[in-house]
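In this view, the complex is presented without one of its protein chains, the others remaining in place.
Should a chain be cited, it is by its letter among A, B and C, assigned in written order, with residues numbered from 1 in that chain.
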Amino acid sequence: MEDLESLAARVPDGALLALAPEYSWVPMALIRALIRRRVKDLHLLTVPIGGLAADLLIGAGAVKTLESAAVSLGEAGPAPRFSEAVEGGALDMRDSTCPAIHTALQASEKGVDFMPLGGLVGSDLVDNRDDWKVVDDPLGQGGGPVVLLPAIKPDVTVFHSPRADTEGNVWIGRRRELVTMAHAAAATLVTVEAVEDRDFLDDEATAAGTLSGLYVTAIAVAEGGARPLGLTGHYERDTDYIRAYAEEAKTGDGFKRYLDREVFAETGDETETETGAETGTETGAGS
Amino acid sequence: MEDLESLAARVPDGALLALAPEYSWVPMALIRALIRRRVKDLHLLTVPIGGLAADLLIGAGAVKTLESAAVSLGEAGPAPRFSEAVEGGALDMRDSTCPAIHTALQASEKGVDFMPLGGLVGSDLVDNRDDWKVVDDPLGQGGGPVVLLPAIKPDVTVFHSPRADTEGNVWIGRRRELVTMAHAAAATLVTVEAVEDRDFLDDEATAAGTLSGLYVTAIAVAEGGARPLGLTGHYERDTDYIRAYAEEAKTGDGFKRYLDREVFAETGDETETETGAETGTETGAGS
Amino acid sequence: MSKAETASSKISPKTSPGEPATTPEEFIICVMARLLEGLGHVSVGALSPIPGCAALLAREVSGAGGRVSIIHGDANNPYTDGGREIFDCAGQGRIDAFFLGGAQIDGEANINLLGLGSYPKIDKRFPGSFGSAFMYFTVPKVILFAPEHSRRVLVERVDFISAPGTSPPGVRRPGGPKALVTGLCLMSFEAGKKRFRLQSVHPGHTLEEIRDNTGFDFDLPRGEGGGEGGAVPVTPEPEAEKLQMLRSTIAAEIAKTYPDFAARVFQPRA
Partner (left out) sequence: MSKAETASSKISPKTSPGEPATTPEEFIICVMARLLEGLGHVSVGALSPIPGCAALLAREVSGAGGRVSIIHGDANNPYTDGGREIFDCAGQGRIDAFFLGGAQIDGEANINLLGLGSYPKIDKRFPGSFGSAFMYFTVPKVILFAPEHSRRVLVERVDFISAPGTSPPGVRRPGGPKALVTGLCLMSFEAGKKRFRLQSVHPGHTLEEIRDNTGFDFDLPRGEGGGEGGAVPVTPEPEAEKLQMLRSTIAAEIAKTYPDFAARVFQPRA
């Protein structure tokens, strides 16, 4: 049986941690648990765009390297801790572009060292990425210059899902970036609203939106685990909360107050444990 | 409104035609319609394995070039028209291996000229494919030799599905090779058991297994359109029928009898039209 | 992907008697929509209600056959293959038009979404380049959108090229910038000359004002015979019929993705 804190303990300091964008089921309760366990030196990869979770981890000093196509709080404006960290030179920043991140994960998914991607040539992003390589069409057919992106292999992919089944399979619906992220990663940790006593793969209708337990290392139940972000079909993004965060976190002091109140104070997430919501299962065959 | 014959008319002679394997919803009624319209000079791509449909097209003289990882009737044994055509030198054969076909379609899906794939080096397949190129790790990091596969862009992808919706979206369930095939192709033609008056994308549960009409050129209703092959949740593969075919098609004469009886005689597929089963819709935005 | 969505408040064109005045948002939407009519597939990125309305309006005006995709929402979102699909789709050549903003846009149509300063020493950081470095190359008609028309945004040279406006020969580039819509004017872009050309000035504004607020040099509209130095037209007012469509059908449609925006811009009159 896993709970949030044991899941958080599975993310080692220094891990390359992959995180989906805000519309794609970010495991906020687990992020808070990571901050409580004072994870550090993370290489955070946003797939491809970061939001509140990235801003919290950065503000908490947990991130050493950030690879991202953008970090933003969406309609609530800029991500304040991210902006200040970059402007202060506190982050090893590896600026990227959305399809480059997807493509580099696909390279890991296929077990190859690199993948080519169109476009990009002439962007200052390319000049500033010494791991990207521009080559002349290696097929030798006059295709022109093309960028080769080295594979990105996350140590850990984390996400929150509406539901897992008792076989360790997880529903991902049409959020298929989660599939690529799990395939590419060495370990995948999932929080869910609930575990259902069935096998999603037994039914053709649910199988279509299921990530096999083959790729899932451990699961913990965390009701409301994506809050204050939204979870498709379950709850909406709490825009007022996020706007308030954006305002409060503009200063380091404000951010510290926020952390103390919303993350370290054992109210929100801890309550769930008391009500028995945070129980979990560990799947048999993680990788 | 499209029917089988108008769908068949959309596959020009000489087209690069992509066909899914037998477990993945092969549009047999459409294949028979193609043979009736005497399509010729096809460049047939099996994704990645061919079966009865490939054998019929080859036997009917419709195929000039065949790119495939294997052709077989499964438990019914070898594909007789395929074997004889290859042994007689009647096919321009481009032998491949399963993941190479998937990968080359992914290259088209991403709009790049090529993709790398592991393995393969030292297989005689590589020596006999002048379009494949073995290069030393182009990242220059000592990754060793790697095979670059040029993108395959089908002119037409065809498949059969249990259902489409009135918005032109098609259910593909977990048969996601159909997604890649449709993304990679210039046109995608789909036969379905039925059209449902709804929008699959409105419901998160069905959206997960849906190919958007964005990629679908035209749809025709063809009840039982995968028979004698199976269709998940609808009907089983008719193994007796296929065994009988394997026996009858061992000789050219036997195959001709089969074609006359099962394809050209206007009984099977035509009956569907008479009962009004073959009506169809054309989606607005093919590509 | 575009910045603050409020167009210059200076726009307050006249409307028919009895009709409420056209708002700046409505005006810009109609300018954009004209650029999209008849296209097969217009894709709209995240946080882009004004481009979203323009795309939906253009589809409505063009009749059947057009497709609009709006990512991240539930309505008008065809993507079921994960975050990469919109980029794959563009790479396949299936997206005819897309919108890009820019914290900075320069006279060669280079855009900067990343930050001010000398990279990696960033003085003022913006979110980042998003997918611009790919979409700008692959989508044939990219429309740049800069609600704030100022020398702060429209600069001589961007501090950081998130995506270049043009590419040298040999670089595969089916796509690129075709137009720039601002709160003051409409410009087109000529890749061969690497220069913007003013097409029209929005009502109530002047060429002088545009020159004063633009950090780069640009060409004037072509004259009658196609030569340089023609007169500067005024951007047409929204047609009454389109305005009506926008305020009814389109307002309802965009509310599925951007309820707050729809309520603010259209609701009082819908």
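Just a few scattered comments:
Going forward, a residue touches a chain if its C-beta (ideal position, glycine included) is under 8 Å from a C-beta of that chain, and two chains touch if they have at least 3 such contacts.
Please read all numbers here as calculations on a predicted model, not as lab measurements.
Taking every chain of the complex into account, the omitted one touches A, B. Across A:N128, A:T166 or A:S212, the residue that sits in touch with the chain not pictured is A:S212. Among A:V112, A:L149, A:A164 or A:V221, the one in contact with the hidden chain is A:V112. In the full complex, chain A contacts the hidden chain through residues 108-112, 169, 179, 183-184, 201-202, 207-208, 210-215, 284-285, 287. The missing chain lies against chain B, touching residues 20-21, 23-24, 47-49, 68-72, 74-75, 78-79, 82-83, 86-87, 89, 93, 95-100, 102-103, 106, 117-125, 128, 143-145, 174-180.
The rule is short, and it goes like this: only the chains that are shown with their structure count from here on.
For this pair, chain A with chain C, the centres built from the Cα atoms lie 31 Å apart.
Averaging C-alpha coordinates per chain places the centre of chain B 41 Å away from that of chain C.
Separating the centre of chain A from that of chain B, both taken as means of CA atoms, is a distance of 36 Å. Multi-chain contact residues of chain A (touching two or more other chains) are listed as 103, 106, 117-118, 143, 174. Residues of chain C in contact with two or more other chains: 79-81, 87, 91, 138.
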